[in-house]
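Below is a structure I'd like to ask you about.
Excluded from the complex is one protein chain; the other protein chains are retained at their positions.
Let's turn to chain A:
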Amino acid sequence: MAKSSSLQKTTLSKGVKVTFTVAADEEELPSDDDDEEAISASEDEEGSDDERKHNKLLEAISSLGGRKRKKQSERSEASVQVSEFAVNAEGTGEKVNLSDLLGTVEKNSGTSNKTKKQLRNLQNSKETLELPLNKQQTEKIQRGIAYEKTAQEVSCWNPIIVQNRKAEQVVFPLKQEPLGPRRVEQVVAGWKVQTPLEQEIFRLLHNNSQPVVDPVLTPVEEASLKAMSLEEAKIRRAELQKARALQSYYEAKAKREKKIKSKKYHRVQKKARRKEFLKQFEDMCKTNPEVALEELKKMEMSRMTERMSLKHQNKGKWAKSKAIMAKYDESARKAMQEQLQMNKDLTQKMVVLSDDEHESKDEESETVPDFVNDPEPIIDSVNPWMKGRLTREQPEVRCVTPEEAEAAVEDNTEEELLGEFERKRRLRQADEEGSTPAEEKEHASEVVVEENEDVVEISDNEENDDKEEEEEEEEEVDVSEFNSLFKLMRSEKTQEGQEEDGEGLLDEGPIRVQNMEDLEVLGEVFEPQPTVAPSRPQTAVAEAASAPTKKRNMEIDLREVLTKEAKVINVPFFPTVVEDEHDEQISIIKEAFAGDDVISDFMKDKRKQEAAARPKVVDLTLPGWGEWGGVGLKPSRWKRRRFRVKMAPPPPRQDQKLPDVIISEKRNASLAPHQVSHLPFPFENTAQFESCIRTPIGPTWNTQNVVKKMTKPKVVTTMGAIIEPMVKEDFIKSRTTTPAAKGPAIMFSGDKGARRGAKRPSERNQRRSQKRRK
């Protein structure tokens, strides 16, 4: 009985094994092979029982009469291994119960207690075993693992990438080796003794204390190496000549052959070429597998194209015409057949003979994902089927996250609540603050005369329709106000009389004439006058508005700007008596600009500009809607207020506080295409970016070295040099093992070193090419 249990185990394992091998070799090996292999294996194992075989043979012979075939395959006795072909499905209906098996285990003292316990547990448990995962899921898991693995593998490049990105300048090719033959020390510096033979040699060399410091190859030698001898050069030239001649012959021949029009000739040629090629290919397979593989790939490619195209499939015009003729014409049929044969030949799949062990191994490793070979953490130690599963832990994780998320959300809600309260409180405060000034404003617009901090403009008054009229009025008001100011000044001057002229605004010489009326007054400038004499009909209006307008001008004191103190300068060649000349000056000025009114003109101009810049109020009232309309009827006040869209006020003008300056608010649109309009990547605000480009880089503003440094190119390539991709060994290993690699100071004779130096790059190249093929 014990035997039977063991038997079962072995068969099981056997089955597994077989399937694996099949899976592995499915692609290249014919399936018959491994069957044979399996059989032979079983034979090897049970080489002892010849008797049984003999019996079998006998039975087979006896049954040749052929009645009961089934009977012969019946299992008669337990054996270590049973061929799977001998197993029949006799007891299919009945299930093998665990108890059946366990009974034997209990009795058997050989089995360990542990297994017994496990089995007992298994018996007690009512759970059915879980199904192994379906294909998609397993594949998904596999892909995940593969991704992780490759990600980890690739991550070793990270520091190098970061370093290269950070570097101010990268010079390509990265590994620049000096040209020409190098000295032995240079070649040997990074080289390690590896094979025992080499070690032996170097020990010997060490013992004999060969020269260490002095170069084995002297500079003279180097120079001689560089230069070529005459004979050598001659030989080289002859070789080249020969090669050129041969090439020209070959070209001529090819041309001649190309001109031959005979189809048969070409066909024969082609066939011959193919044959030759095949022969070559076979040779290549043995001698140079790499090239052969490449050839094979080419063939594969041609096969693909053939499969894609409709060529040689008797679909063309010619083929159709031939098909009609085929019934009667032998040659036509033949031609069609030929075509089909060609297609078949070309589309036939190539069978690769795997003679190279390494390659087959490689391929195996490619087809089977890596993790299959890895020792995996066994979750369920008993069940081998559950090895592929990894999902056990995931639900737990998922269980955890929602809780955390909930907690986080709760925290957030609390914070939000608090924030909301804060916001509300602030809003309320702002409302309280904001409402009062607004009210004040409204109040002010109604009561103009009241003293208020806010600047009040009459034009702000909404109710006034006749705006233009009002503006004119305003101008006049301003002008008149200016006049009054002047008069005020004059009166002050007269009061001061002949007092010392030092500080104060009034000792300046000429006085601007405003208009004709003032001109008349000019004659009696220095005579005392009553303060602010109303000389115009509008002055009443002016006075009415003077209080607020004066307020406005308090900020921008025109007086100070336009009649700034002017010091009189005595000039050596000009004995000037300024006091005497004042009258004369005034008279001259009077003559010169009798007509114009400079200041008011300027102010008008400025006001016009300001008005133009101010956004217009959009009036959307439709007269006649909801009420009577017609000539002389205006829409009601309520309506006007309701349908007038007020625009947001523009930002304060640059010249707001400069009364004698008008600064254009227009944008310089022509500059815009040259400016940066979008903030470039790493910068977060314009200040950062602007500060980064504030230093000019041109040679006009910098010294030569600084210019060079500032305009250093990010990438430098050497002309004509091949830029190879980075090789892992060169960078990652060298980074980790550089201090160790520097160590050996090995010396040996010169030519050996040279050879070694010459060999090394080729080795590296090979490695590289292999890597690329992968």
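Descriptive notes on the structure:
Keep in mind that, in the parts below, contacts are C-beta pairs under 8 Å (C-beta built on N, C-alpha and C of every residue); 3 or more make two chains touch, one makes a residue touch a chain; residues count from 1.
As a convention for this text, contacts and distances are computed from a predicted model.
Chosen from "COQ5 protein", "GATOR2 complex protein MIOS", "Trifunctional enzyme subunit beta, mitochondrial" or "WD repeat-containing protein 46", the protein name that UniProt gives for the omitted chain reads "WD repeat-containing protein 46". Screening A:147, A:265, A:625 or A:683 for touch with the missing chain picks out A:683. Chain A meets the missing chain through residues 166, 168, 410, 414, 417-418, 420, 508-510, 512, 561-562, 564-574, 576, 578, 581, 585, 589, 592-593, 596, 598-599, 601-602, 605, 655, 658, 660-664, 666-677, 679, 681-684, 686-696, 699-703, 705-706, 709-710.
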